[in-house]
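With one protein chain held back, the other chains of the complex are shown just where they sit.
The block that comes next holds chain A.
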């Protein structure tokens, strides 16, 4: 088991390094750089000579390899650098922004699970066959809804028109309630779809008939037997859905004016603020790796049949 964890940790580091390098290359390939964007403004009245002096002071005129070595060395030392746009240490910006995004992720993921549970139960146990078939189509439609549109409608209806949840002048958990629930809808769609198809495969198995023949109720069969059996594929998908939460956070925080990592990312892209952008990429990738590692570690807890093979280090 220790060997398994060590090899997974090594894989994770490799993924982090790959993401770091790839993002560096992509940012280098883009024309211009943050220094140019900030100081090229004619109103500042800087001469080309002055601009190139500033670039030299930031190290922006060095060759790509030297810059890469410098940035990598700095990051490995735990230094995330300074924002070129504001001059503030990147770590301080992240520290201020992460709570909002974490809350948003918790609300939207929790909401997605709740939504998927209620919806899947209805789609599996609804009384009439046409009704069940109709309900099965809904997740596919929901996953096609653009997040920004859904959120604008949510603000208009829920907050302004019905005045149920305030979105202006709120902070903490209240601020992420409506955006989180809105984001939960498209995120719950793939969870529901994968769970439903897994659940239907489980329900076609003979042991379900045997349970019915013992007098178990449909609800009991669903939660005590179908759910744990259909969970593994759903769990795998929920690890992947984390990426959608991150992408959704960029849009959602912009629409709702929340100062989280998503908005930070959006501004950093607009300003080509390389240091901030790379820090956010690193954090996202690290989150992704940790979540998917957790998901893999949970599988053997749910399905006893894969417990033995994992201990043996089978590939």
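Everything below uses one rule, namely that a residue touches a chain if its C-beta (ideal position, glycine included) is under 8 Å from a C-beta of that chain, and two chains touch if they have at least 3 such contacts; residues count from 1.
Here is the rule we use: contacts and distances are computed from a predicted model.
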| item | value |
| --- | --- |
| Missing subunit (named according to UniProt) among the choices "ABC transporter ATP-binding protein", "histidine kinase", "2Fe-2S iron-sulfur cluster protein" or "Glycine cleavage system H protein" | "ABC transporter ATP-binding protein" |
| Omitted-chain contact residue, chosen from A:29, A:77, A:141 or A:213 | A:213 |
| Interface residues of chain A (partner: the chain not displayed) | 129, 205-207, 209-217, 220, 224-225, 228-229, 302-305, 312 |
